[in-house]
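Got a structure for you, written out below as structure tokens; questions coming shortly.
So, chain A:
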Amino acid sequence: MITPALPMLLAAVLAGAGVYGVLARRHAVLMLVGVELILAAAGLVLVTTGQVTPDPLASGAVLTLFVITIAAAEIVVALAVVMALYRARGHVDLQHERSES
Partner candidate 1 sequence: MNDLLWPALALLPLLVTTLALAVADRTSSPPSEPLVRGLSVGSALLSAVGVVGTVLTGTGVDVVWIPALGVDLDLRADGISTPLVLLTAGVGIVATALRHTRPPVDRTEEDRTAPLVGQHGVPGLAAYHACLQLVLLGALVTFLSRDAIVFFVGFELVLLPMWLLVARHGDAHEAARRDGAALRFVLVTATGSTLMLLGILALSTLTGTTDVDRWAELAGASLSGREQLLVAVLLLVGLGLKVPVWPLHTWLPWVHSTAPTAGSVLLAAVLLKMGTYGIVRLVVPVVPEGFATASPVLAGLAVTGIVWAGLACLVERDLKRLIAWSSIAHLGFVVLALATGTETGLQAALFGNVAHGVIAALLFVVVGALKERWGSADLTVARAALREVTPRLGFALVVGMAASMGLPGLAGFWGELGAVYAAWAPAEDRTEGWFRLFAVVAAVGAVIAAAYAVRVLREVWAGDRLLPAIPDSHRVEGVLIGVLVVAVLVLGVYPSLLLDVTAADAAALLTGGVR
Partner candidate 2 sequence: MTSLQWPDLPDLPALPPLPDFPGAAAQYVVAIPLLAALLAFLLGRTSSRTAAWTVVTGAVLTLGAATWQLYTISVGVVPRVSETVGPLALGELTVPLTLSASPLTAITAVAVALVALVVQVYARWYLWYDPRYRQFAATVSLFSGAMLLVVLSGDVVLTLVGWEVMGWCSYLLVGHISAKASARRAAAKALLVTRFADLGFVLGLVALTAGPGSTAIADIVDHWRAEPGTALTVAMLLVIMGVAGKSALVPFQDWLPDAMEGPTPASALIHAATMVAAGTVVLAQLFPLLQASDPARTTLAVLASATTLLAALLAFAQPDLKRLLAWSTVSQVALMLAALTAIPVGEGPDTAVLHLVSHALFKALLFLALGWLAVLAGGTLVSYAVSGVRRYGSVRRPLGIGLLALAGVPPLVGFVSKELILGSAEAGVQAATPGPALIVLAAVGAGAPLTAAYCMRAWLILSRPVLVRGNGRTGEQLDDFFAEPEVMVEAVGVEEAEAAISSPARAGITTLSLLTVVGGVLPLTPFFDVELHLNVPLLVASLLLMAAAALFVLAASRGVRTRDAAARLPAVLNLAAERGLGADTAYLTLVARPTMALARGVTWLDREVLDGYVRAAGRAARLLGRGGERWSPVQPAPSLVLVLAGVLVLAVIGVVLR
């Protein structure tokens, strides 16, 4: 027996933290950290729902697995982009003034 509200609250906190990270970070990699947190929040909601509601398809767990996989693919491409960015500009500052460079 478990109170499903607790994981949900955690998911909300994770999502909020992620959004904050996406919005407030200037470092491209750290912004991606925020994105990861948002995805984690989504996964948590899925798992919780899957665990407390009977589902013959096991959608909660399966979809979380999918999300994790997609997140992996995403982060690979995103980091590649960051690397390309770094090579091209010498920094990964998202709010870099154009005049400074």
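As a working rule, a residue touches a chain if its C-beta (ideal position, glycine included) is under 8 Å from a C-beta of that chain, and two chains touch if they have at least 3 such contacts; residues count from 1.
On the choice of candidates, all candidates are chains of the complex that A comes from, given by their letters.
Everything numeric here is computed off the predicted structure, so don't read it as measured data.
Shown alone here is chain A; of the other chains of the complex, listed as 1 or 2, the one that touches it is 2. Looking at the complex, you find that chain A touches candidate 2 at residues 19, 22-23, 26, 94-95.
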